[in-house]
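Showing just some of the chains, left in place.
By letter and in written order, the chains are A and B; residue numbering begins at 1 in each of them.
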Amino acid sequence: MTIKVGVVGAAGRVGTAVVDGVKAADDLELVATVDKDDALQTLVDNGAEVIVDFTTPSAVMGTLDFCVNHGIHCVVGTTGFDDERYDQVRAWCEANPSVGVLVAPNFAISAVLTMAFAKQAAPFFDSAEVIEYHHPTKLDSPSGTALKTAQGIAEARREAGMGEMPDATEQSVEGSRGADVDGVKVHAVRMTGMVAHEDVIFGTQDQSLTIRQDSYGRTSFVPGVLTGVRGVAERPGLTIGLDSYLGL
Amino acid sequence: MTIKVGVVGAAGRVGTAVVDGVKAADDLELVATVDKDDALQTLVDNGAEVIVDFTTPSAVMGTLDFCVNHGIHCVVGTTGFDDERYDQVRAWCEANPSVGVLVAPNFAISAVLTMAFAKQAAPFFDSAEVIEYHHPTKLDSPSGTALKTAQGIAEARREAGMGEMPDATEQSVEGSRGADVDGVKVHAVRMTGMVAHEDVIFGTQDQSLTIRQDSYGRTSFVPGVLTGVRGVAERPGLTIGLDSYLGL
């Protein structure tokens, strides 16, 4: 039994990769694609059970209203959600209690797992630092993912009652010890040829643990979207973030 | 408030490292050490609240009998436990319901976390392989930890209903693709200078996740033992394995 999938925003860069991913999966069937000027009714007419939406903040709420009220589950990567929007989605879901909606800011499974594992490991290691590597056309340093990883580590250490990390540095060339993000050092490397990579390193007596995430291309969100499509019918109501889908 | 700790088998290689670790920890106090010819009563006389036992299969059950029945919590790395022994320990604990006993085959936190994270990640990646690196005087290949890691991955894949990993290899120099452990390829490197290291690598569309564990010396079990000492009073009864102490 395959799951019948509709893709909204199918002509965009992300939508195109989602369409390819759905087509390549044996257990999924692409039954409808919708773009800017297409009627949402085509999703119903073609029997879509789940839709994937990577569109725009101005379009997504109309699509969710329509789909939830027509009993179609939704996997959403579109940005621009705030508490007000989440409350609205929850209200629609309450009126349609069998429908599931997943809204996630990040569908890259390896990145989501890296952040989760980092939080889990943090309380058991004296030291923790983050190094991220990106192509040199990136404008911000460090990356948002590295910042979030460091903040997660810092929070886990605080909750465990841990103090500052050991660091006897007395003489330092400015910048060599990295950026201080809530007490966690973060280093950013910019390197022609690289895509997006992150090392989260933990150390304690006679050992270290490194969690490394590599992105080699621009479609690394696809497996996470398909994981969402496969699981959304079993998770009625609104879910924010992919974590629970990954057993985290 | 410090925890009063006794170390049984304090003169052994492992015991010596545990003694050093307890002494170095601000929240722990070493109140007694016991060796082959010493009376266990010294643990009671010095007010030990928790003991650490790295001794021999022939000695450990007597120590546990004594300690549990005197209300002393136990953290045990001694080998040789089987179901019969575990049942005996459970019986002693039932008679002393406030006492906790932790028996763990592996106290290296980074190795325990690596195996747990590997199982957790396995269902979400098409490919998974294990590479372990050891000094060239090691007799077995691959290491026990690598075997166990691969078996954990294989089990997690089976439970998730995953099939074989993709591998189009047609022409192969014998051995190049590694050992097949329940369908997971395992590679063993032997390298002068190295100690004990492991890469667990997962891959899916446009991304990979690598969990790397490095042991740099022979006392990497100490932080895990101290984690056990700090948590054993809050976990009455018998616990097997450090996992639950690490929030796994």
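Note that a residue touches a chain if its C-beta (ideal position, glycine included) is under 8 Å from a C-beta of that chain, and two chains touch if they have at least 3 such contacts.
What you see is a predicted model, and the numbers here were worked out from it, not measured in a lab.
Asks: All chains share one sequence and 2 are in place; how many are there in total?
Replies: If we count all chains in the complex, we get 4 identical copies.
The working rule: only the chains that are shown with their structure count from here on.
Asks: Note the rotational component of the Cα superposition from chain A to chain B, reported as an angle of 0 to 180 degrees in steps of 5.
Replies: 180
Asks: Measuring centre to centre with CA averages, how many angstrom lie between chain A and chain B?
Replies: Taking the mean C-alpha position of each chain, the two centres sit 32 Å apart.
Asks: What residues on chain B touch chain A, complex-wise?
Replies: Touch list, chain B to chain A: 21, 108-111, 113-114, 117, 120-121, 123-125, 202, 204-220, 222-223, 227, 246-248.
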